[in-house]
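Only one protein chain is missing from this complex, and each of the others stays in its spot.
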Amino acid sequence: MIEDIERAELEGPKIDRRTTVKLLGASGIAATAGCLGGDSGGDGDDGSGDDDGSGDDDGSGSSGDDGESSGSTGGRISAGWLTDEIEFLDPHMVDLGIQIEVHSNLFNGLLKLDEDTQIVGDAAADWSLPDESTYVFELHEDMTFHNGDPLDAEAVKWSLERLAGMETSPHTGKVSNVDSIEADGLELTINLSEPYAPFVSFMLRGPGRAGTIVHESAADDPDEYARMPIGSGPFELTDRTAGESLTLDAYDDYWETDEDGNQLPYLDGVDIELIPEPSTMWSAIQGGEIDYANLLTGEFAQQAEATDSITVQTASSGEWSGIAPLHMNPADETETVRWISGLGEDPTEMWNGEDIPTSDPRVREAIAIGIDREEIVERAWFGYAEPAHTLYNPAIGWLFEALGGSEPDTGFYYDPERAEELLDEAGYTDDPRIEATVLALPEDERELTVVQDQLSDIGIEIELDIQQQSSYWDNTYRYEQLLTAYGGAADVDPWMSDFKQFGYPNEETTEGAWQRSLYFDEDYSELINEANATPDLEDRAEVYLDVNEKFIEDAVFVTTVFPLNPKALGEVVSGVGTQGGLSNFHRASLDE
Amino acid sequence: MSSRFDGDGGRVFGIRTDLIEQFIGTVNRDLKAKVGVVIVTLFVIAAVFAPELAPYDPMAQDFAPLQAPALSSETPLGTDSFGRDLLSRLMYGARISLGVGLGAVLFGAIIGVLLGLVAGFYGGWIDDLLMRSVDVMWAFPWLLIAIMLVAIFGQGVWNVVIAVGFAYIDDFARITRGEVLSIREEEYILAAESVGLGDLEVVFEEVFPNTVAPIIVQFTVLVARAMLAEATLSFLGLGVKPSTPTWGALLGQGRDFITQAWWISIIPGVLIMITVLGINLFGDALRDAFDVREVDSE
Partner (left out) sequence: MLFVVTVVFFAVRAVPGDPARLMLGGDADPAALTALRQELGLNQPLYVQYFQWLRRLLTGNFGESIRTGEPVLGSLAQVAGPTISIAALGMVIALMIAVPTGILSSVKRYEIEDYVSTTIAFFGISMPAFWIGIVLILVIGVNVDSIPTFGYTPIDEGVSPWFRSIILPAFAVGFPYGGILMRMMRSSMLEVLNEDYMRTARAKGLSSNLVLFKHGLQNALIPVVTLAGIFLAVVLGGVVAVEIVFGIRGIGRLLIGSINRRDFPLIQGTVLIISFVFVLANIVVDLLYTMINPRIKYGGGE
């Protein structure tokens, strides 16, 4: 249960002095940041050692340290992946967590998340910032791609420039303010056109993706590369059957070693089986057909915890969920809404002359404080989530802490009486006060069923309109529902949660490009842009106190929970790195 | 084969009294028929009076989740994973299951019978055309049709009714046409035509009443099947809206908890089984009463 899980695991990093210095260094403030720690490939500078290991916080027993004795035993892990297909493995095309989880084992990024969800070097042994908009990365020596080609600064430069020139990549925008890149042996210099705080998070291997290093063969046959990519990670993809399985074999010449100089990875390989059904996944791990499940849904995670032979590890993957209320009539801003929707059609005129209750901030606030997040966590998520009183999830550790941790000072808190007062003030006194439809995906059903019951108590009757992804995504941009269930994942920087989702629409910068709620507010936009131009973390956090205050005051979006991803390890498996919702097998091993 | 109605036997609410009498006779004779009638009656009562009979609001999450059934407790049939009372949900579920079952078959029957009457009565190219179009439906299994219709039009009670009922059009069309053909050249039809009655009058006054017995039997059989179909669609997540308690949906929702809380799935499953059993028995009794031969149809 949730109480038994260490806070550290839930909340991402606590900001201690050392990591603060390190992050500040990353952002170019601390003058001494550039100390070169990377002799012969060790991550000597980050101090956390077991970067891709799971750590011991969750009580999984053996990992990292005693992994080394069994480390040489090799062996293969059979792992279940909760999906029916992995479409893309080209990191520049990948946009789904389930794909990131695979390619995180196949590639290196410039940077990565360590076990405490802190940003540390991956291919980069270290980095420094001569000025606020220049990043200099020093790469490890002797890194090679799976085909033997050297991985040097030139290769990283090629990868970043490839991304910048791509038309169909969802990540091109992340390198749009890169002015120039210089490669010199193992030294890579990136010049930005202006200081941009989120940039460092884009260079992460896992959730960042832009900085994941793609081999130049990607240009020859992009489709084949998306299917069978060549990376530089600890495993190479050697075989796959569409809709069924992927075979990952250890890359013998992988550059990384553990603290004792043992070659990584320990395993000989990982056999990934695609299992789209949660109940099937549970049967499989329970029956020992698989050794690892990349995701168990709450009801099964609960059962797994009661099973001795299975260890459950939870981690925030930077995921947040909630409900977007419609702030205005889309027909009032035809041009802008047309751009946002990308559907090539004019927005609906169904709201013309109609009352839009959620355009009243009091109604939005009533909804936001009319839901009981603790109960949602228990009933809908079986305890595998954190209540979301603000927008910023625990994987953005520095900000999560700065706002006040799991009980932020300014946030949405359950208060049904106040909610009813607000509705009275707003003039909604009928029975029911408000009727609304909420557009949602099948996976939102449990949560919304609980929300439905709670809102019903304050006089708001909502009807669920559950649609498959294919139609959901189009319909979210048609604005025909008052409410839309919406969320994000893999958000390790606040930019990822607010810039495109709630910013003031701007076609050039893609700010506000994903507006579900049509919240067009210039003051808010100014605040988040100020924050993004503030690389100093403490200063940035200061700005974010204001951002958050404005967000809560305007009741921009009804946050519900930060889901935690329960992953299950069979008896013999240890050392899987699940930080950031990933499944890193770098240091995983089999105990016989 | 089919009982011949001469048009003078009288009707109650438009139903031929001779058929009702035959049915009552069968029920009196046959134990299975009695069981069927009792089950169907109970089911209909539960469905119609659900708001009065159900102890709680079927949507209210007022109890502890996953409570096992205990006759002495507040929730005699247990609660689901949200803490909702299963008994109340089952009663409301009966409503929708019955509604969808009846609605779907009615939809299929109205269109199918009309097509069959017209095709059989006129024959020739009209018959060819109509029956060919019905034939096309034979190229698609019902589930395929239903899945496509739901995919196109979205979830919802009416869409499910149509998706399920669509597949029954050809059953009714075929049976009706067959019956019409077998009586088309009978004297009383020819006589009616020669007297100068219009086509419509002949069809509805003379032809239809004489085809009604097999249609009623088929109707019953298909209601049972429609309820199973609704359950399957709901289970696949293609049924009525997710929060609506139908038996199929209840059953599907319990699947993930089957080892922890068997009752969520098993009780609705047993109810579906008993009800469908009852309707089938009822249908068999009708079949015996009207002396209709079992037809192969799916």
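First chain written, first letter: the chains are A and B, and each begins at residue 1.
Here is the rule we use: a contact is a pair of C-beta atoms (placed from the backbone, for glycine too) under 8 Å apart; a residue touches a chain by one contact, two chains touch by 3 or more.
Predicted, not measured: the structure shown is a model, and the values here were computed from it.
Residue B:Ala224 is the one among B:Ala224, B:Val240 or B:Ala289 that touches the chain missing from this view.
Check A:Leu89, A:Ile275 or A:Val561 against the missing chain and you find that the one touching it is A:Ile275. Screening A:Asp95, A:Glu216, A:Glu443 or A:Glu480 against the full complex identifies A:Asp95 as the residue touching the chain left out. From the options B:Leu143, B:Val157 or B:Leu181, the residue with contact to the chain not on display is B:Leu143.
Residues 136, 138-144, 147-148, 151-152, 224, 228-229, 231-232, 235-236, 248, 251, 255, 258-259, 262, 265-266, 269, 272-274, 276-277, 280-281, 293-294, 296-298 are the ones on chain B that touch the missing chain. Of the residues in chain A, those that touch the hidden partner chain are 84-85, 87-88, 93, 95-96, 167-170, 172-173, 223, 227, 241-244, 275-277, 279-280, 283-284, 287, 289, 339, 342, 468-474, 476, 500, 510, 513-514.
The working rule: only the chains that are shown with their structure count from here on.
In whole angstrom, the spacing between the mean C-alpha positions of chain A and chain B is 49. By the touch criterion given at the top, residues 278-279, 297, 299-300, 303, 379, 442, 445, 449-450, 452-453, 456, 463-467, 471 of chain A touch chain B in their complex.
Here chain B touches chain A in the complex through residues 59-61, 65, 81-83, 154-155, 237, 241-243, 255-257, 259-260, going by the rule given at the top.
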